[in-house]
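Shown here: the complex without one of its protein chains, the others still in place.
Chains here go by letter, A, B and C, matching the order in which they are written, and residues are numbered from 1 within each.
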Amino acid sequence: MFKPTFKPRKAYIDLSGISKSPLSLDSREGNFPCPTCSTWLSEAEIIKNNDFCPRCARHFAVTAWERIYSLCDEGTFEEWDSGLTSGNPLQFPDYDAKLQRASEDTHLPEAIITGKGIIGGMECVVGAMEPRFMMGSMGSVVGEKVCRAAEGAMERSLPLILSCCSGGARMQEGMLSLMQMAKTSAAIGRLNQAGLLYITILTHPTTGGVTASFASLADIIIGEPGALIGFTGPRVIEQTTGQKLPAGFQRSEYLLQHGMLDIIQPRLEMRSLLIRLLAVHQGGRNGQ
Amino acid sequence: MFKPTFKPRKAYIDLSGISKSPLSLDSREGNFPCPTCSTWLSEAEIIKNNDFCPRCARHFAVTAWERIYSLCDEGTFEEWDSGLTSGNPLQFPDYDAKLQRASEDTHLPEAIITGKGIIGGMECVVGAMEPRFMMGSMGSVVGEKVCRAAEGAMERSLPLILSCCSGGARMQEGMLSLMQMAKTSAAIGRLNQAGLLYITILTHPTTGGVTASFASLADIIIGEPGALIGFTGPRVIEQTTGQKLPAGFQRSEYLLQHGMLDIIQPRLEMRSLLIRLLAVHQGGRNGQ
Amino acid sequence: MANNKFEFEAAYRLLENKLEELRQLSETLECDFSNEIANVEKRISQLRAERYKHLTPWEQVILSRDLERPMTRDYIDTLCTDFIELHGDRLYGDDPAIVGGIAVFGDRAVTVIGQQKGQDTAENIRHNFGMPRPEGFRKAHRLLKNAERFQRPVITFINTPGADPGIGAEERGQAWAISQLLLCLSSLRVPVVSVITGEGGSGGALALTIADRIIMLSNAVFSVASPETCASILLRDVKRAGEMAEALKLNAPALKDLRIIDAIVDEPLNENLLGAPDFVADLRSAISKHLDEVSAQPLDDLIRQRYQRLRVIGQFYEPDL
Partner (left out) sequence: MANNKFEFEAAYRLLENKLEELRQLSETLECDFSNEIANVEKRISQLRAERYKHLTPWEQVILSRDLERPMTRDYIDTLCTDFIELHGDRLYGDDPAIVGGIAVFGDRAVTVIGQQKGQDTAENIRHNFGMPRPEGFRKAHRLLKNAERFQRPVITFINTPGADPGIGAEERGQAWAISQLLLCLSSLRVPVVSVITGEGGSGGALALTIADRIIMLSNAVFSVASPETCASILLRDVKRAGEMAEALKLNAPALKDLRIIDAIVDEPLNENLLGAPDFVADLRSAISKHLDEVSAQPLDDLIRQRYQRLRVIGQFYEPDL
């Protein structure tokens, strides 16, 4: 029912809160201030600088396809389950229209791309979430594709690598969405039992039900510098508790210090880190 | 080589620090102030009050034999390994003399009594540490008897219940003493794997290597009210850090609040709690 | 839109009060209206029962949060004997928003765990309004692993607005604690039955609702997020929470249709649910029946089926290959 026509293009958007809808593509033309350090930037500058702010190194959001391409050896990625699309199981008001707008804006059928790829010569199952598709929220399709990715990894005895980015559960699918947390966690449980390596990359922002399920269950959890990672979003915490949030709260550096991340890695060196991790883990299996 | 002649008698001693040697029996005659609330007490009063301070409910130390008798159905306890006594493997200065004095004072061969008993009609392996025997410190004999108790429980598929009380490792046995932490922890690991119930009762004081090994590895950890429980003793913490310790620091109530104990139970109701715990656990095994 | 139970209860309470006045008057005047009164009483109670049968989802949300409803400890005390509460995660703290321990249900030993709200403000502050922090989820995790070791079936009772949304909870890994509990329950090698007794709010509720069977009280709710949150995010108008309550399909019949839950136990009109012997008997026999059924299965099958239950949840389009 849906024909994705992939047209790679840069998309610099700030997703600092889950209630904010993504900027339209048009408003991103021309100069804009860096949301972290307020330096005025042009799109050209940022492209030249590999999607970072040249002053504060803020990592701007990249699309799921850019992520996949930046991690996999050239031409090796085979997409799985690209035909899966969301229905509107609860007949939730406006959901159909939102889905349609999201797929038109992103040229993607849903908020995650999964498949098989080769990284540094080593075969893996790889997935990346798309921040612009309804804030990377997890509905039935995202949950199903994560499970199939885990099952695909088990069938082939391959490592699983997922790049996460999400505003949380997709409310328009009600409990069907919340249960995807349980479903994906259970699938990761089986992956664990099979002794297969599972790595997640948490990018800005990863919050809510995705953080509280498959994203935080990896053997190795890597954060991108400055990424907002947590369960409850910062605005809701501020509103609910009336407390001022500490500096750097819920950012990668803060999470590393609080024991939740294994490593923080700049995006440019992400691929080389994965190659080293995969190599050592292959060594572990052969060495025995 | 050693013939213990057991003569039950009351012994009220305060063991608030590990560096303090036990009071001699003589100094306990007559009135003395409660170390917690400073009320002057007579021995008779305390006996009448089941070993508590009548004002602040402080639980005074009782001997290992009193503990065993207070827990087991009358006449059911069969002691194991009563012949095990310490040598002086490192030829440590003064150790022989200290051992002799301790066994004369306590009429016990070492700092723990272990054996098989019946509690509320249910067979168990039971042990109790003796605070007056070199501060209940753990040397080779204590470690060995704890391991044998665990192994005895495994042979018979019985629950293991240990009442703990210790100043820590017995320095006079050097590394042989420290390694008892590893040895007893490993034995408890096997008990766990056998699916047998293991309960510890932490009494005043339980510190150092005993807390950091078999005492804190139980399925259910019960604290006596007001007992000092921890790894490093409070005086050492104060000296090392120069900080004032918070009120109630390292007491049972504080540990419960910090998630380390399952239950705090007054000594008088300890036996009835054990009976309920044992009964429910038997139910669990039969119920399946 | 009603915002508390008394708004939709008001009419009946007014009638009841009038009736009571009438009754007292009749006694004072020594006139006997007892037949008439009895008839009106019956009529009110019928109307009320009818009304309760047709509560809107939003009214059910309000009712599910009512502090006069029994809390987890009340269910444990009523349904079980020999409850021994166990505390602490052995890592950081003891969270009063989650209560757990071992008990005897019928003739079998069980592990019971649930979120605990208070019944007045002071109690509620102590129990953090039933919103667990990471140490609560980790206490649950510990008790579940113990249940597994001793082959004790597990009953969970669900009643929480959700996981604690505070700074400390984030600092100590709220998301990590929840995901680890989901993983733990999804493969725990003992039978697990969940009972949603009140407010089943979001991830904090879900974390204890991975079970072989899920039973729901007829006025309980279970939702991806509170209707207020959905209204504020999706409609930018928290006052339209009622619409969202409708749209979210969060009540028991809707969730049974979606195959999220297995059984519904009807609540009586009685304010004091656990004072109604029929309700207690119904609830007890529902738990008992499901526990018997799942306990009868070989453990490997049970775990496989629990996985399958989760695995098939979700609705989407897939092109024919």
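Just so we're on the same page, a residue touches a chain if its C-beta (ideal position, glycine included) is under 8 Å from a C-beta of that chain, and two chains touch if they have at least 3 such contacts.
In this text the structure is predicted, and so the values were computed from the model without any measurement.
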item	value
Which residue of A:101, A:148 or A:281 touches the chain not shown here	A:281
Contact with the hidden chain (one of B:34, B:102 or B:147)	B:147
Identified contact with the non-displayed chain, of B:47, B:97, B:182 or B:268	B:182
Candidates B:54, B:120 or B:174 - the one touching the absent chain	B:174
Missing-partner contacts on subunit C, residue numbers	90-92, 134, 138, 172-173, 176
Touching residues (missing chain, whole complex) on subunit A	192, 195, 197, 216, 219-220, 256-263, 273, 276-277, 279-285, 287-288
Subunit B, residues in touch with the chain not shown (by the definition above)	1-2, 18-19, 81, 83-87, 89-90, 92-94, 139-141, 143-144, 147, 169, 171-183, 185-190, 192-193, 208-209, 211-217, 230-232, 236-237, 240-241, 243, 245-246, 249-250, 258-260
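FYI, only the chains that are shown with their structure count from here on.
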item	value
Per Cα centroids, the chain farthest from subunit C	B
Chain nearest the overall Cα centroid	C
Whole-Å separation of chain centres (CA-atom averages), subunit A against subunit B	53
Distance from the mean Cα position of subunit C to that of subunit A, given in whole angstrom	33
CA centroid of subunit B to CA centroid of subunit C, Å	42
Multi-chain contact residues (two or more partners), subunit C	none
